[in-house]
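Here it is: the structure, laid out below.
With one protein chain withheld, the remaining protein chains of the complex are depicted in position.
Up next is chain A:
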Amino acid sequence: MAEAEMEKITTIDPETEFLASKRKNGNEWETFKENVRPLKRGRNVNLLNHALNSHTDNQLKKSLVQQRSKLIQAIQEYQGDDPLLPWIQCIKWVQEAFPPGGDSSGLVVIYEQCVRAFWHSERYKDDLRYLKVWLEYADNCFDADVIYAFLDANGIGKPHSIFYISYALHLESKNKFKAANQMLELGISRNAQPIEKLKAAYRQFFARSMARPIAIDDSVEKLAPTRSFGTVLAKGENRAPLSILNSNRDPSAKNDRTRAAPLSIYKDSADTGDTDPHKPDPSHSWHTLGARADRNKENNAIPGKWKSYKVPQRPGTRVGGATPSAFIPVFVDEECQDSQSKKAEGCKSSSLKIRQEDDKELKRETELLRKNPLRNFPQNSLPR
């Protein structure tokens, strides 16, 4: 009997075990749900709750910032054989520990410094983790065109279907349907893995293309990006009833929204254009100019002595002073240079180090990177 009982316990599924253990998750995630940015891969609820408590606990907030500094330090001190690993650990931790995302998390700066550290490395060109950092960086920028062009030009992420799918979705969002189609076809021709996922994405793209009422040709594509004002949700016809014997309920038949047709511009037929918009309307003209005092009311202020007025000085600004972001070039002795070059590729140059910036500086840098994601890359590395 005891043996059978033991057997039962060992084969218990994790959910039953979790419920039986009476473990609690905490409900901060529910209280602060507006302050959480959903993550593609999902979140660890215990970490999320811990991070959300920092909204009310300043000590906790400080400890999170300190922990971030430690992880950044760990990147610089890493001696192992996978220099990308500490970057990934740092990114994942920051994503979890700063749920609202935003500029003060420093995430965009970390993404940028991570991708810049390895962009020339042959070892990481085909690494899925590295590609995912690039794609998340692209998601956080105002215009990802430049990033996708850079990845394409440098052959980063070529063997992975996720690159072609993401690039195609980006192109599709900009109404470049032909280019999106070509990108998916390119991925299939290169046999990017997993190929099933890529083919499924291509089928969905094709279905969306068929649902589009008006084919947009290349000449239209090359024009300025179009703007859509709201979304028109088309209500599809009811599908044939599903049998209860069908164990899977499949919504895909209805899952694609049809694209809104172009707006028709309303023209008022009542107005035949008799009125000239440039002719002055006599009903609103000035018949009198008013008294002199009325006309000169701006000049009523009595002039005073200038001697008593001090021009306010702007504190801290000096012409020709060093800007906070400027670096002093470090002289390296020729003898030391040889030994320096032999260091592992994971060691970053001083410009790659994540500076322990204050919030304002971090926000400024984030804003600049969002506008120009490759601003810190060498000019010759950028796609022409």
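Throughout what follows, contacts are C-beta pairs under 8 Å (C-beta built on N, C-alpha and C of every residue); 3 or more make two chains touch, one makes a residue touch a chain; residues count from 1.
Please note the rule applied: contacts and distances are computed from a predicted model.
Participant: Given that one chain of this complex has been left out, which of "Replication factor C subunit 5", "Mitotic spindle checkpoint protein MAD2", "Tubulin epsilon and delta complex protein 1 domain-containing protein" or "NEDD8-activating enzyme E1 catalytic subunit" is its protein name according to UniProt?
Facilitator: For the chain missing from the view, the UniProt record says "Mitotic spindle checkpoint protein MAD2".
Participant: In the complete assembly, which of A:Pro194, A:Pro213 or A:Pro378 touches the absent chain?
Facilitator: Among A:Pro194, A:Pro213 or A:Pro378, only A:Pro194 touches the chain that is not shown.
Participant: Based on the whole complex, identify which of A:His50, A:Lys92 or A:Arg212 touches the chain you can't see.
Facilitator: The single option touching the absent chain is A:Lys92.
Participant: Determine which one of A:Arg68, A:Lys125, A:His160 or A:Lys176 touches the chain that has been left out.
Facilitator: Checking the options A:Arg68, A:Lys125, A:His160 or A:Lys176, the one contacting the hidden chain is A:His160.
Participant: Which chain A residues would touch the chain omitted from the figure, given the whole complex?
Facilitator: 13-16, 18-19, 23-25, 27, 29-30, 33, 36, 38-45, 48, 88, 92, 99, 128-129, 132, 160-162, 193-194, 196-197, 200, 204, 233-236, 238-242, 244-252, 254-257
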